[in-house]
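Below: the structure, in structure tokens.
Missing here is one protein chain; the remaining ones are kept as they sit in the complex.
Up next, subunit A:
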Amino acid sequence: MKKYTDTGKNDTRSGFGAGLTELGRTNPNVVALCADLVGSLKMQDFIDENPERFFQVGIAEANMMGIAAGLTIGGKIPFTGTFANFSTGRVYDQIRQSIAYSGKNVKICASHAGLTLGEDGATHQILEDIGLMKMLPGMTVINPCDYNQTKAATIAIAEYDGPVYLRFGRPKVANFTPADQKFEIGKAILLNEGKDVTIIATGHLVWEALQAAEQLEEKGISAEVINIHTIKPLDEAAILASVGKTGCVVTAEEHNILGGLGESVARTLTHNHPAPQEFVATMDTFGESGTPEQLMEKYGLNAAAIVKASEKVIKRK
């Protein structure tokens, strides 16, 4: 199978920070807002270079979303920064009315998504955000997989006119996508061709899917691996082409089984090409404190879980 190399572990939130810094230099309309989490969101470089284009709103996320909506009136492209939990559920109605329904060009940038936030525990580990955001009409939902892709996605969404939810995480993870890869919203990336099973992964689970494919290869199973960085709009053509070939699919995400990528894939298959599917996701549960690795192991979100799910789904063909 195609080899992918980790060029050095890095956090996706730093990819966001680097992308935002680049936008600060290249796009004078880009402005940034933060609700008292500048360090966590890696926004300091942007602030240092563009102090007049940064708005520190304090611990007041609802106000931040409204200010962001207002900044678009006058041609600005606001990027809001806070944790995923406080970027979505906490301010859902503000996003719904002032941003989504109003069609405002706001980029909601959300760090520390999912279990890998780790020790802070379930109050901060949102596993429902993809579902919340993809249900909003007109909202684009993106969950890149590593530092390079998060940086590229951050830059790409500034060029797109409309509300976007960009989800990324806290821990340092493998950085394996090419630094020069152009990010195309809504375009799946085929990472490995295979014929026995399709593994569709998003975010931190993409690297795990590649590890799983290597382990499956050793067992004589050929796995196709697709990186779905954009959950909405979903690249249905890429999914259908792959599952049409392999006849079964495993979806993998750091999110609740309800409302996540897996359900979007299931809906696509049900409409077009019903096929067996297994879900690697959290099973309608809250998280808990622990290290990211411990949590991903306990809640079944790693390469081993994807291997197991792949073997199971192939038997169901």
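In this text, contacts are C-beta pairs under 8 Å (C-beta built on N, C-alpha and C of every residue); 3 or more make two chains touch, one makes a residue touch a chain; residues count from 1.
Going forward, contacts and distances are computed from a predicted model.
When the unshown chain is looked up in UniProt, the name that turns up among "Chitooligosaccharide deacetylase", "Urease accessory protein UreD", "Phosphonate C-P lyase system protein PhnH" or "Transketolase" is "Transketolase".
The omitted chain makes contact with just one of the residues A:44, A:63, A:211 or A:272: A:63. The chain not displayed touches subunit A at residues 31, 52-53, 55, 57-58, 60, 62-76, 78, 93-94, 96-98, 101-104.
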